[in-house]
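Below is the structure I would like to discuss, written out as structure tokens.
All protein chains but one are shown in place.
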Amino acid sequence: MKKYRQIILIGGGFVLLLFTMLLAVSYSSIKRGQAIYISPLLAIDVLIKWLSGSSLGVTDKIAIFRLQRVFAAAISGMLLAIGGTLYQTTLGNPLVDPYLLGVSAGASLGAVLSYRFHLPGPVWLYAFVFALIAFSLSYVLGRGNRLKIVLSGVVISSLVSAGITLVLIMWNDSLHNILAWLMGSFAMADGKKVLLQSIVLIFVFLIIMATHRVLDIMLIGDEVAHGVGVNVFRYRLLYLVLASLAAAFVAAFYGIVSFVGLMAPHLARLMVGDKHLSKILLAMEIGAILLVLGDFLSRGVMYPMEIPIGVFTSIVGGVFFLYLVVRGEWV
Amino acid sequence: MKRKLTILLLSLLLVSSLLITNVYSAVVVDDVGRVVRLYKTPKRIVSTAPSITEILFAIGAGSRVVGRTDFDNYPPEVKKIPSIGGFSTPSYEKIISLRPDLVISAKSFPKQLFDKLSAEFPVMVLDPHSLKDIANDIRKVGLVTGLYRNAQGVAFKVEAIERAVRAFSKDHRDSKVLFVLWYNPIMSTNKSTFIGQMLDDIKVTNITAELSSPWPMVNPEYLLQNNPDIIIMPKNSMAYAGKPAFLDEFPWKDLKAVKNGNVYYVNDDWVFRPGPRIVYGLVQLAHVVQPKTFDKKVVAIGLNDRVYAKSYYKHELEDDNGAVAVYLNADEGRTYISRDGAEKIFGIETGSDFVVYKGNTCKVKTDDSGVYIRLRDVLNCMGVKDVIWNGDYREIYLLLP
Partner (left out) sequence: MSIVIKELSFGYRNDRFTLKDISLNVTQDMFPLAIVGPNGSGKTTLLKNLVGIYTPQRGHVYIDSVDIHRVSARERASLVGVLFPDKAYPASVPVIDVIMAGMYRFVKPIGGYTLQDMDKAYTVMKQLDIIHLKDRLFSTLSSGERQLVLTAMVMLQSPKVILLDEPTSFLDPYHRFILVDIIRLLSEKHQVVLTSHDIEFVKAVAHFSVGIKDGKIIYTGRTDMFLQSAFEKVFGIPFTKYIGVFGL
């Protein structure tokens, strides 16, 4: 019985994701007629044209633009969901976010430095490198102990944030561009980024699916896992690195999109339980749906103005947690 | 608007009445409604924004500035003045160590610091939202420093140049303009900012004018939908390394403006700072749309005692403070200009009834006193065709080669 329920939820989630993606590609405004309508057939047509390298008209380019954003949002949602699940399981804490161990602070610092000093090369490269440096520092500082790692992450994030503030107040141009980056947006999506993220996603996904039983065991507890013969140290390192990598590929490319990594695994667990095989699949779908929807709203609520996606994820996140508190459901 | 004018007039009245009694006293209502009172001429002024420093120097109070921010860069003399820190991070200690008798700040000054300072020193807050507001701010600074006449001159210059540019700008509402503040994400400006207003002055259509945020993020699709004819960008922040690379990417690559090479750069300081040089920005923007017109010098001359103003689009500093009386006289419907004034504005030599312009001598009519020569004759000699008379303000606008 339980099995069927899970299959229905995961299958349904997939359908809902496809539907949401379709919606987000077809429309860029919630008001009729403001933005161009792109039918699903046209979208597929354009995709084929683009992949085969033929030239594109203006409407086609808009279609590609939306497709890139929608796929970027979907894949980012999946990456963050995976990152969040891995963090929550390995750290034994249902309230952690994959940005916890310095990834978001590091990415922000990299971006800020890149903008401030007009560093050569793309902004995301610096964001990515600094994100990983910050993560490594957090991990090394807090090695061995779940609690220590979390605390180290907080420490490193605070220090890095202080650095960011310092650079910001010594800014002598307008702050607009860096603030826009910090608030997160899929407007910065392009084909290359989507491709890179897809590769990372497949890589991480395969490893997790292959070792999902280990995750299930680690969830029960470090000591239990250790007792049964799991090399807790190695697996924790592996999962934290994978999760941070996944999260870094989102933060570096598109800025800081919060809450999704926290909410998606939670919601998935409430719906299908803690077994990672189904939990991660559903969490990925939920994360993708949340971000695709968020991106659509970013574009659509006040077209042609873009509202940073962080606004929507924070609102949803806040409501979600309120709901949890009211219902008293923590576990 | 009316309220501000009334306040200004009352302040003026107060000052003039006190001048009679020979006791210096200045009372000004600043841009946030605070009443600023001074009982002696301020000799040590701290400025907390680059625009304020420029205003002080423009009205002749430059020698009295004892403190400025890190970002002040104009005029070059400011480098010698000690800095009090950054825009949002000025140092309280540094400010009080300079023993100011007046602090002028912008609205973005940190509140805590502001409260502390205003308890000890007179602090005036400026917060202009239009070019007219900038002009009035210049007047307020003049009032409070006892340099009202100078300030009036500068203020009139700002207003007059704005009017002149408006007068010479033909209707280009079918020209769609996009001002690009940043490219990824795309950020532009709406009609409430100085730039937005200046785009309105030059009578083009700003495609992001109606958006609700002053510096909105714009969906790239909108650019393709709306395809602007002209793209304008601030040079320092966008083109520091030459032609920006992003113009070769989506969506810029497909825009008319990029394909036709209609991408223009303006000086950041001129268009963002609410100071006297805002008019340079205005003329620079006007030049983008009407290059042939605004290649020439824009000159505004007011009748009777009004001071004149002159502005180029390409030179950094190419006018004086306008504190020269030009003396135009209207007599039987004809306008006469004083010989001194003509020499000063037009750079010509004058004789009793002739003028010499680039080696050419032309005869001119004079009035009975012989001090004034007929403006029309001078302009003919110089080959100036672009002349606009503004009856409401009793000003003449010229475009000089």
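Here the chain labels run A and B in written order, and each chain numbers its own residues starting at 1.
The rule is simple: a contact is a pair of C-beta atoms (placed from the backbone, for glycine too) under 8 Å apart; a residue touches a chain by one contact, two chains touch by 3 or more.
Keep in mind it's a predicted model, so treat the numbers as computed, not measured.
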Next item on the list: From the touch rule at the top of the page, work out which displayed chains the omitted chain touches.
Entry: A
Check: With respect to the chain omitted from the figure, which of A:I8, A:L119, A:I199 or A:V228 is a touching residue?
Finding: A:V228
Note to self: Touching the hidden chain in the complete assembly: which of A:S161, A:T211 or A:S314 does that?
What the structure shows: A:T211
Item checked: Contact footprint on subunit A, counting only the chain that is left out -> 2, 92, 210-211, 213-214, 216-217, 219-232, 269, 273-275, 331
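Throughout what follows, only the chains that are shown with their structure count from here on.
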Next item on the list: Please work out the Cα centroid separation of subunit A and subunit B, and write it as a whole number of Å.
Entry: 47
Margin query: Can you tell me which positions in subunit A touch subunit B when the two form their complex?
Written below: 28, 35-36, 58, 61-62, 64-66, 118, 169-170, 172-174, 176-177, 180-181, 185, 187-188, 190, 299, 302-308
Notebook entry, point to check: How about subunit B: which of its residues touch subunit A in the complex?
Noted result: 70-71, 86, 88-89, 181-182, 184-187, 208, 211-213, 215-222, 224-225, 236-237, 240-241, 250-251, 254, 272
